[in-house]
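Take a look at chain A:
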Amino acid sequence: MKNLFTASLLSLGLAFPAMAQDAGGRLDIVVQPEPPSLMLGLVQNGPTQLVAGDIYESLLRYDTDLNPQPSLAKSWEISDDGMTYTFNLHEGVTWHDGEPFTSEDVVFSVDTFLRETHARLRVSLQHVDTITAPDDHTVVFKMKNPFGPFIGVFEAGTMPMVPKHIYEGTDFANNPANNTPIGTGPFKFKEWQKGSYIHLVKNEDYYLDGQPYLDEVYYRVIPDAASRAVAFENGEVDVLPGGSVENWDVKRLTEMDNVCSTGKGWEYFAPHAMAWMNNREGPTANKNFRKAVMYAMDREFVRDVIWNGFGKVATSPVSSKTNFYTDDTIMYDQDVEKAKELLAEAGYDGEPVRILPLPYGETWQRWAEAMKQNLKEVGINSEVVATDVAGWNQKQAEWDFDIAFTYLYQYGDPALGVARSYLSSNIAKGSPWNNVAGYANEEVDAMFAEAAVAPTTEARQEIYTEIQKQLVDDVPVAWLLEIEFPTIYRCDVQDLVTTAIGVNDGLRDAWIKQ
Partner candidate 1 sequence: MTLAAAIFGRAAKAVTTLLLIVILNFFLIHAAPGDPAMVMAGEAGAADEQFIQQLREQFGLDQPLYVQFWNYVSGVVQLDLGYSYRQQMPVLDLILDRLPATLLLTMTAFGMSLLLGIVFGMAAAARQGKWGDTAITSMALLFYATPLFWVALMAVVLFSVKLGWFPAFGYESVGAEFTGLDMVLDRLKHLFLPALTLGLFFMAIYVRMTRSSVLEVSQMDFVKTARAKGLAEGTIRRRHILRNALLPVVTLAGLQAGQLVGGAVLTETVFAWPGIGRLMFESLTARDYNTLLGVFLVSAAMVIAFNIITDIVYRLIDPRI
Partner candidate 2 sequence: MEPVLSIRDMAISLPPGADRDFAVQDISFDLNAGEILCVVGESGSGKSMTANALMGLLPDQVEVARGTAHFEGRDIMALPESERRKLRGDRIGMIFQEPMTALNPLMRIGDQITEVFEAHNRHSPSERREKALALIREVGLPDPDKIIRAYPFQLSGGQRQRAIIAMALALDPAILIADEPTTALDVTTQAQILDLIKTIQQRHGMAVMFITHDFGVVAEIADRVIVMRYGEIVEHGTASEVLENPQHAYTRALLKAIPTDSVPTPDPVTAPPVLEVRNLRKTFVTSGGFFRPTRSVTAIDGVSFSIARGEVLGIVGESGSGKSTVGRAIVRLVEADSGEVILDGQDMNALSASELRSARRRVQMIFQDPYASLNPRKKILHALSEGPIVQGVAKDRAHARARELLEIVELDAGAAERYPHEFSGGQRQRIGIARALAMDPDLIIADEAVSALDVSIQAQVLNLLRDLQKRLNLSLMFITHDMRVAAQLCDRVAVMQHGKLVEIGPVAEVFLSPKADYTRSLLAAVPGTDWLEGAA
């Protein structure tokens, strides 16, 4: 019930907040694990962005339907041929150290800094020809070719603005300033008690008057999941960002009074859980075997039991939360008999397959165990490989697995979030997160290339539908679940989640009802 209410309220709250906000107050938010660094330009993992999202900003934000919204850029236009992007920046924006923020900073950030440090953005920047600053408050991106998804990359985690006057000409990675991050965001870095908490305070000179509403924010480091739940119960913390407590606690906590939760705020990332299957060798190299795996799995059970009913079974490489999804594909509902037939066709000899679970907590362990049982029931032998984060990255990067769990962000557009896992050009041993399964199919490669630069949305949809049909039939990976990480918070916290990036997008609009 509450979910619905807040959700609708949010969709109103987005552009122009509905009601008068109370100023002041302190918010305690769990951050897990402790971020390695807060310099968002260098490190873009979840925890870092959660905290640094308050400190750094980008040109745009995106509402929960992924429509661009003003941030550092108050307005923007895209030429009809899709070759020129022009952004007009807010005036009177200053860095936390008082220096003015200008278009020069934008050019430096994107063209110099991020090109060197930001692996994911680098891919998109390949389509960019030049970035120029005609005047202090205008930035112009000239493209090599039209690139549909480009408007989707101006998000803080993807394109954070970093201060030119601090970083220009320095060794970015080892710049001492990395420990005292300077951004333009609504909150300033105050103190980092390693292993305990990170303390941010209100940025008094923030360019939106009256905002932010909160006086200070504490990001609390609590390594044990159970303790985090306890912390929320005792009122030690007010907000549990998605995934910071085990799903089993989610249920219990949301049932407490004065506790609200929302599944919103993940639309941009749309985490897509799947299992890479090794297309090169072993039983999984056989298409029928991979299909058998799909039919063997009881994904509803996993959703209902392991994810407490949150999320939605994934039927395609593209998340139904983002554009270009189609349900016009094969649907692999659990079907033991069919699975057995396919195994027979595949001539599976009972050779055990190694399942590599995601070392991100109990949920994923249970999931692997459940899959193991499912496979067992159709006659596939398997063993779960135990390893930690490092080992997991190593193994999947070195293709040392048969089935490897993972979840990938969609970044609002298949060209950014999906293609990378299937392009044969993206097969590279030794680095994780690319086409690890080793799926290679020229047609699909071609279609992806085409879709990325296709001029119109309709055109793109057409191609992506084709791609999805093809992929779902080839099952290079086993798509599992469109994960929903509910954000749990006290109901008197308002406007906590206002964008498609959710809590990670900073607490600019958040306020506490007094």
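We take it that a residue touches a chain if its C-beta (ideal position, glycine included) is under 8 Å from a C-beta of that chain, and two chains touch if they have at least 3 such contacts; residues count from 1.
In picking the candidates, the idea was that all candidates are chains of the complex that A comes from, given by their letters.
None of these values were measured; they are calculated from a predicted model.
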For this session: Could you sort through 1 or 2 and say which touches chain A in this complex?
Result: 1
Exercise. Which positions of chain A touch candidate 1 when the two form their complex?
Worked result: 26, 28, 33-34, 36-37, 43-46, 116-117, 119-120, 122, 173-174, 178-179, 193-197, 199, 216, 218, 220-224, 226-227, 230-231, 233-234, 236, 387-395, 397, 408-409, 420, 428, 430-434
